[in-house]
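A single protein chain has been omitted; all remaining protein chains appear in their positions.
What follows is chain A.
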Amino acid sequence: MTTTSDVGTGAVTAAGTEPVTGGAAAGGTAPAVAEPRTLTYSEAVREAMAQAMTADESVFLFGEDVGTYGGAFGVSGDLVHRFGTERVRDTPISELGIVGAAVGAGLAGMRPIVEIQFSDFTAQAMDQIANQAAKIHFMLGGAATVPMVLRAPGGSGTGAAAQHSQSLEAWFAHVPGLKVVMPSTAADAKGLLLSAIDDPNPVIVLEHKLLYKQSGPVPEDPVRVPLGETAVRRTGADVTIVATGVMVPRALEAAERLATDGVSAAVLDPRTLRPLDDQTIVDSVAATGRALLVQEAPRTGGFMSEIAARIVESPAFGRLQAPVSRLCGLDVPIPYAPQLEQAAVPQVDDIVAKAGELVRRW
């Protein structure tokens, strides 16, 4: 199979997998650094914000409880003590106002980072996200830019139930003018966020609650991971598994188990949904002949439907040996009971079973 993509530093996370050396990190920004240290995903996000704030006076963070409290998930941590309450600014509970203020601050020369405590509460702010931030550059004929970043954790698995557990990436990916980022590793959490902050467009960064405590190697320097490059997390010959968010580590674990069973699975992580590097996906599927698309979000209208469409519209169509297959969350709000919550979204066992079936049956 081909690996046309940058995998970034430390992109291959599963122990014992065949390392992917996809050439120099794309963008050419990765310096020859020594062995990177290990940070948690949430520390990596914090480090990106700190480095961006240090490098650029116009970068600032605001949101509910990002100051002394350190953020609902502890992501902003001690930033208020390092940068002060002007630049790490607590807000009232007013998501629409907060995001609107970020749009305005962006229009007037700042580079705001907004934290929304749970991605579910972007619903409160949706007018400013979808009708304002996304469209202003275009509506004004390119005369103004909205260089804002909105960070919010999504996903289930914490027993927080239906209004605190959604995976809403498709909402945002459907709106032209927004960029949408879903980091799955600590290194990407940092590198993609730095790129998002640099970007002159509104970027929605969907972090995952279950990943915040996961550790991985992260370069100390502010190494950018470019938006729009699918990472090949693992190469494989029999089936291409495309996964986002917390489904990436689950897919890697599944691939490991599939390997002991004689099934060679590639694992691809798009990392950004807009812009989407579909070429890397299409190339991989053309080589393996099979695609299993895994998302936590409910099946209907989910982003993996878009990836499925891109595959079947591409020349890889002629190379398919099996129907393009999706493994998704059920079409149900996320329930509270742990056993129900687990049943609502794909688990490692489900990925192993579905990928194995695709390979054996076709």
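Simple rule for what comes next: contacts are C-beta pairs under 8 Å (C-beta built on N, C-alpha and C of every residue); 3 or more make two chains touch, one makes a residue touch a chain; residues count from 1.
In the analysis below, contacts and distances are computed from a predicted model.
Within the choices "Sn-glycerol-3-phosphate ABC transporter ATP-binding protein UgpC", "Dehydrogenase E1 component domain-containing protein", "Cytochrome c" or "Fe-S cluster assembly protein SufB", the name that UniProt assigns to the complex's undisplayed chain is "Dehydrogenase E1 component domain-containing protein". Across A:Ala55, A:Ala144, A:Ala309 or A:Leu340, the single residue that touches the chain missing here is A:Leu340.
Within the complete assembly, A:Gln124 is the residue of A:Ser58, A:Gln124, A:Ser215 or A:Ser305 that touches the hidden chain. The set of chain A residues touching the chain not shown comprises 64-65, 67-70, 72-74, 90-97, 120-121, 124, 158-164, 330-333, 335-340, 342-344.
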